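So that we are looking at the same thing, I have put the structure below in structure tokens.
One protein chain omitted, others in place.
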Amino acid sequence: MHPAFSVIFLTTLIGVGQGLFLALFTVESYAAFGLLPAQDSRFYALGSAVALGFLVAGLIASFFHLGRPERAWRSAAKWRTSWLSREVIVLPAFMGTVFLYGAAHCTGFNPVLAQLPSGAPINVTAMLGVAGTVLSFALFVCTGMIYACLRFLQEWHTPLTVINYILLGGASGFVLATALSALVAPGVTGFFGGWAMILTVLAFVGRIASLLRNARLRPKSTLRTAIGVKHPRIVQKAQGAMGGSFNTREFFHGRPAFFLRQVKWLFLLLAFAVPMGLLAGGTTAGSGVLLLTAFAVQYLGLLAERWFFFAQANHPQNLYYQAVS
Amino acid sequence: MTQLALVIDLNVCVGCHACVTSCKEWNTSGQAGPMSDFNPYGADPTGTFFNRVQTFEVGEFPNTETVHFPKSCLHCEEPPCVPVCPTGASYKRKEDGIVLVDYDKCIGCKYCSWACPYGAREIDEKQKVMKKCTLCVDRIYDTNLPEIDRKPACVKACPTSARLFGDVHDPDSEVSKAIRESGGYQLMPEWGTQPANHYLPRRKTQLRIHEDELVRADNPLKIEGRLPKPAMTEPSLDDVTSW
Partner (left out) sequence: MPAPSAPIQEVKKTTCYMCACRCGIRVHLVDGQVRYIDGNPEHPLNQGVICAKGSSGIMKQYSPARLTKPLLRKPGSERGAGEFEPISWEQAFSILSERLAKIRATDPKKFAIFTGRDQMQALTGLFARQFGTPNYAAHGGFCSVNMAAGMIYTIGGSFWEFGGPDLDRAKLFVMIGTAEDHHSNPMKIALSKFKRNGGRFVSINPVRTGYSAIADEWVPIRPGSDGALLLAIIHEIIAQGLYDRDFLVRYTNAGQLVNLDEKSDEFGMFLRTEVPEEEGCFDPQNKLWWDRASNKPVITHTEGCDPFLLGEFRLADGTPVKPSFQLLQERVKDYTPEWAEGLTGIPAATIKRLAYEMGVTARDQKIELPIAWTDSWGKDHDTVTGNPVAFHAMRGLAAHSNGFHTIRALAILMSLLGTIDRPGGFRHKAPFPRPIPPCAKTPNTPLAVKPNSVLDGMALGWPAEPDDLFVDDSGNPVRIDKAFSWEYPLSVHGLMHNVITNAWRGDPYRIDTLLIFMANMAWNSTMNTAEVRKMLNDKDEQGEYRIPFIAVCDAFQSEMTAFADLVLPDTTYLERHDVMSMLDRPISEFDGPVDSVRIPVLAPTGECKPFQEVLIELGTRLKLPAFTTKEGARKYRDYPDFIVNYETEPGSGIGFLAGWRGKGGEKFMRGEPNPRQWEMYAANNCVYHHELPRSYQYMRNWNQGYLDWSQRSRITRYAEPILIHLYSEVLQKFRLAAQGKGITRKPPEHLKQRIETYFDPLPFYFDPLEVQATDTHKYPLAAVTQRPMAMYHSWDSQNAWLRQIHAHNYLFVNARTARLAGIEDGDWIWVESQWGKVRCMARHSEAVEPGTVWTWNAIGKAAGAWNLTPDANESRLGFLLNHVISEELPDGGRRISNSDPITGQAAWYDVRVRISKVSPGETAETSPQFAPLHPYPGQEERKSLWAYMKGAVK
């Protein structure tokens, strides 16, 4: 596929936002159960604002993908069948929840609504946090399923796609949370840093798993099934248009295989290896600069990863667009 | 239930591209139009077409087949492009099975094109909505047209009548008969999309000449004395033996 920057930015940016929100609420939950010291609500407010910033940026990026952005509102219509439609519903719902969550923390409007049998209070932010968590995961699933549901894009058609969206988004969010905490809530930097490293390792494992899986894929469609001629040697000579077409622009990355391999190594390095080192160093040293660098490097790595994710997917329609003459 | 479709006979398609431009010509000023062209007089001209003819070479010299292969939307019975559409712009008509795009609802997200294994959809770079073959839905029911003209433009144009049009669910239709009797097949059956359009394969007529067909009593060479009787005086067994 041709990697569209709108979609690369959309999926990576909202992934950060989702992951960051999960990180925030994880700390709040731990704190609620007394496993971590309670944090200043300004930390949550700031975190939510940052998360929301990423989500909004992702949303804006998504509009660049649309031919008719002014009609974007229509896309909520087919949630029964379309993962894209579901994403379109879940994303604003999640953004709203993050906003309310941040606002509650910011304004201090956080009445206790109920109590757990253990006596732990269930307040507004907890409710919003739970809702946000559910929506965040739902959004990960929607985003991942947009790709995973396309069964003839074999590179994508695997649960690993959804898992990796969760893990990569989660990791990037936790790395950002680690960096933020180093600046405003040093008490939880170690906690975030630990989880960030765990998630980065898990994401690495997930991504390696999908790379290994994809390397072994045998395309189900061949020229034989594409044109219905049973012969081992079929070569295209002309595709009916010589100056290019939507089919050659949308479904080809247009780069040599060598370039693809470079990008693969680049993202493995930037999204996983380098951030791991920086996280370890940054967490130990409590260095916000190192940790912010870790996030920046990982985010760049994720951009490369997402580029590769699209580029590696080989659309069966490409069988029809191999040669001109 | 009706399922309109094209049946494309590769046995007679000579790759003339008549279907390609007749389609563009009708549709650019039709309900799906305009079908824009970028750089029409410059480098790498490119435009919206609903139908293309491609060429493949099968086999190695001298046992080569050149296959001309027209391709347009196949109007799948299980169209993967329809459920993925977030707006409902992409839909399959109940009454005749045509898969269409509602250009007023389409947001141009291209997701349907990703969901089509055949590459049958494209974005119109001017109107920024997805377009594809409509089976000339704005012709085939138009009662202002004479009956004979109520066909897709490509079908009407095709000089080798390699494009048959009709209801593949009606077992008595020309298209169903062609599929049944001439080995009609679907593209990429592995995805279960059940394309309504079918293709008919190449069929070969052979001629076998028996050796004895070359030796006939009425061979005109006999008339010319070219298969002559030997002269009476030429030697024969009678000269050498009496048994």
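Letters A and B mark the chains as written, and numbering starts fresh at 1 in each.
Simple rule for what comes next: contacts are C-beta pairs under 8 Å (C-beta built on N, C-alpha and C of every residue); 3 or more make two chains touch, one makes a residue touch a chain.
Keep in mind that this is a model prediction, so the values were computed, not measured.
Undergrad: Of the residues B:33, B:88 or B:183, which one touches the chain left out of the display?
TA: B:33
Undergrad: For the full complex, which residue in B:5, B:73, B:157 or B:188 touches the chain that was left out?
TA: Per the contact definition at the top, the residue touching the missing chain is B:157.
Undergrad: Of the residues in subunit B, which ones touch the absent chain?
TA: 9, 11-18, 20-22, 24-26, 28-31, 33-47, 49, 57, 59-62, 64-68, 100, 125-126, 134, 137-138, 141-142, 144, 148-149, 153, 156-162, 202, 204-207, 209, 213-214, 216, 219-226
Undergrad: If you put the missing chain back, which residues of subunit A would it touch?
TA: 235, 237, 240-243, 323, 325
Methods note: only the chains that are shown with their structure count from here on.
Undergrad: Determine the centre-to-centre distance between subunit A and subunit B, using the mean Cα coordinates as centres, and give it in whole Å.
TA: Taking the mean C-alpha position of each chain, the two centres sit 43 Å apart.
Undergrad: If you look only at subunit A, which of its residues touch subunit B in the complex?
TA: 1, 65-69, 71-72, 74-78, 81-85, 88, 146, 149-153, 220-221, 223, 225-229, 231, 233-247, 250-251, 315-318, 320-321, 325
Undergrad: Under the touch definition given earlier, write down the residues of subunit B that touch subunit A in their complex.
TA: Listed in rising order, the residues of subunit B that touch subunit A are 17, 20, 39, 43-46, 48-49, 52-60, 65-67, 69, 71, 80, 82-89, 105-111, 113-119, 121-123, 127-130, 185-191, 199, 201.
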